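Missing here is one protein chain; the remaining ones are kept as they sit in the complex.
Just so it is clear, A and B label the chains in written order, and each chain counts residues from 1 on its own.
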Amino acid sequence: MDAIISQYIDAYYFRILILIGINIILALGLNLTTGVTGQLSMGHAGFMSLGAYTSAILTVHFALPFFLALLGGACLAALFGFLLGLPTLRLEGDYLAMVTIGFAEIVRVFFLNFEPGGKAVGFSGIPQETTFTLVWVLVIIVVYLNYKLLNSRTGRALYAIRENEIAAEASGVNTTQLKVLAFTAGAFLGGLGGGLFAHYMYFIEPGNFGFMKSIELLNMVVLGGMGSIPGTILGTVILTIAPEMLRIVQDYRLLFYGALLVILMIFRPNGLLGDVRIYDIKKRFSRKEVKSCQS
Amino acid sequence: MSVLTLECISQEFGGLRALDSVYLSIEEKEIFGIIGPNGAGKTTLFNIITGIYVPTEGNLIFNGQRLNDLPAYEIARLGIARTFQNIRLFNKLSVLDNVRVGSYGVSHSGFMAGMLGLPSSRREERKTLANALQLLELVDLADKRYEYADNLAYGEQRRLEIARALALDPKLLLLDEPAAGMNSTEKEELMLLIRKIREQRQLSIILVEHDMNVVMNICERIAVLDYGRKIAQGTPEEIKNDDAVIQSYLGAGA
Partner (left out) sequence: MFFEQLINGLTLGSTYALIALGYTMVYGIVQLINFAHGEIYMFGAFAGLFLVAAFGVNIFWALLGAMAFCMLLGVLVERIAYRPLRGKSTRLSALISAIGVSIFLSTLMALLRGTNTTRYPQVMNEKTFHLGSVEVSSLQIIILLVSAFLMVGLQLMIQKTRIGKAMRACSQDIDASSLMGINVNRVISYTFAIGSALAAAGGVMVGIYYNAVWPYMGTMAGLKAFAAAVLGGIGSVPGAMVGGLTLGVLEIMGVAYLSSSYKDAIAFAILILVLIVRPQGLMGKKISKKV
C-alpha cells in the first residue's frame, strides 16, 4: 500500500505526512488531558519516550511482533500515567503540571543511564515497521474514537471538569476518577505515538524526548484550540510543517518560534479554532437563524 | 416524614465556629427558607449538606442515610442538587450541554460504551437529551439551547443553573440566593418557577435568600441563622414577629 502511495508523493512530503500523523496521535492524547479536561500536563514527551523505548526493546531484544510491541509500549505508558495521576489528580491546582515536568525529566535521565536502551548514545537498529498506511489508519481510528468519546456522557463530563470542577462534582461527576481516566488515556496515546516514532526513525535517543518536546506537543494542542479535535489537528499540522518551512532561516527559526508563541497568546489566546467542536459546527449549520432587520 | 435532618451540626474552621449545634428537619415537599445576616453560616450549611465540607460535629441524615463522610458526587447521586451563590456554570459549554452534564449523576454509560457507541449508550443519550430539553422548556431557555452559557444574561444564567440542578432528578433542591441580582419582574417569575418545580417534581426545596419578599411569599417554614446558631424557626408570620430575629436581622420595620 505504501509503495503505491509513495509513487504519487515526493519522498520529502511523504516523510512529513507520516510525522504529521504520528504527531496528531500524540497531540490528541495530550488534548484529552489538557485541552478537554483542563489538567495541564507538561511531560507528555515522557510517555512518548516510554512507549518508544519499550516498543523498541520488545521488537529488538525480544523479537515481539510489531503490533504487540506497539501495544506493549502504549500500555506501559498508560500504566505510568495511571500511577502518576492517581495521587496527583485528587488535588486541585497546577500540581499536575509540576509533577509531569518532574516525571518527564526523570524518564529522560533514566534512559540516559539505561544500558539496554543504549544510554546517551541512543538506540539504533530499530526495525522500520511504521508505514504511512499504518500511521494514517491509526490516526483515523484515534480521531473517530476521540470524537465519539467527546460527544458522549463521559466527554461532556470531562469538559465540565475543565470549566468548573466544583459544579461538576455537584452534578454527580467523580472528578478524580475521570481526571485519572483522561490522563491515562492521554498517556496511552502518547506511548502509542512514541512506538510509531521509534519504528519510523529507527533510531532514538533520550534527547528526542526532552522538555522541549513536551512543549512542542503542548503548543500543538494550544495553538489549534483547546479541547477541539479539528483544532488540535490543525495546530499539529501547522507546527509540524513550520519547522520544515522555516528551514530557510534555520538559525533564526527558534527565535521566530518563541516570538510567535508570545504574539499568538496575546492576540488569540484561545487558539485558532477556539472551542469549536465538530458537532457544534454541524448544529450551527443545521439551525440557520434568520436575523430579522432591526426596525 | 423528614427528608433531611441536621442533628446538632457544628462546623469549625481553625478557630472559627461557623456553625454551632444547628438542628434542622426538612419535610417532604416543603419549601424551607434559611435567612440570616451575611456570615451567619448559610452557605456553609449548604456546603455541608452537599458534601463539600465534612461537619466537625453532628449527623447529616438524608432519607435515613448518614451523609457525613460521603464525597460530593456521591451525595449528588443520592438526590441532593444545588445552585451556587456565585453562579457556577460550564461557561464554554452550550446551554443544552450544561443541563446534560447535570444529569451525569443519574446516568450510567461508561466511557467505553460512549466511545464505541453501544446501543445502551445511545438509548441513554436520547433519554438524556429529551430530559434536558424538557427542563429547558420548564425554565424557558429552550430557544437558547446552543448558546454558550457565558453568553446568557444574568437572570437566564440563574435559571440555567436551576435547570441543571433539576437534571439530577433530585429529591432535595438547594437554592443559594437564586434571586440575587434580579429585578422585581424576574423575582416574580422565579417565585412562580419555584412553586411550579415543587408541584411538578414533588421535591423538597431549601432556599437561602436575602430578599424578604421572596422568602416570606414562597417559604412554608423559615429558619433564621445568626453567628452560626439557629435563633428562630417557624412560619413566615411567626418569624416576622420574632423579637430575636427582628433584632438581629430584619429590623423593626419588617
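Definition applied: a contact is a pair of C-beta atoms (placed from the backbone, for glycine too) under 8 Å apart; a residue touches a chain by one contact, two chains touch by 3 or more.
Nothing here was measured: the structure is a model prediction, and the numbers come from that model.
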Residue among A:L91, A:V121 or A:M245 touching the omitted chain: A:L91
Hidden partner chain, residues of subunit A it touches: 34, 40, 84, 87-88, 91-95, 97-99, 101-103, 105-106, 109-110, 112-113, 166, 211, 215, 218-219, 222, 226, 251-252, 254-255, 257-262, 264-266, 269-270
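The rule is simple: only the chains that are shown with their structure count from here on.
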Euclidean distance of C-alpha centroids - subunit A vs subunit B, Å: 40
Subunit A contact footprint on subunit B (complex, rising order): 50, 52, 71-73, 76-77, 81-82, 84, 88-94, 97, 100-107, 109-111, 113-117, 121, 124-125, 128, 146, 164-165, 167-168
Subunit B-touching residues of subunit A, taken from the complex the two chains share: 145, 148-149, 151-157, 159-160, 163-164, 166-175, 181, 275, 280, 283-284, 287
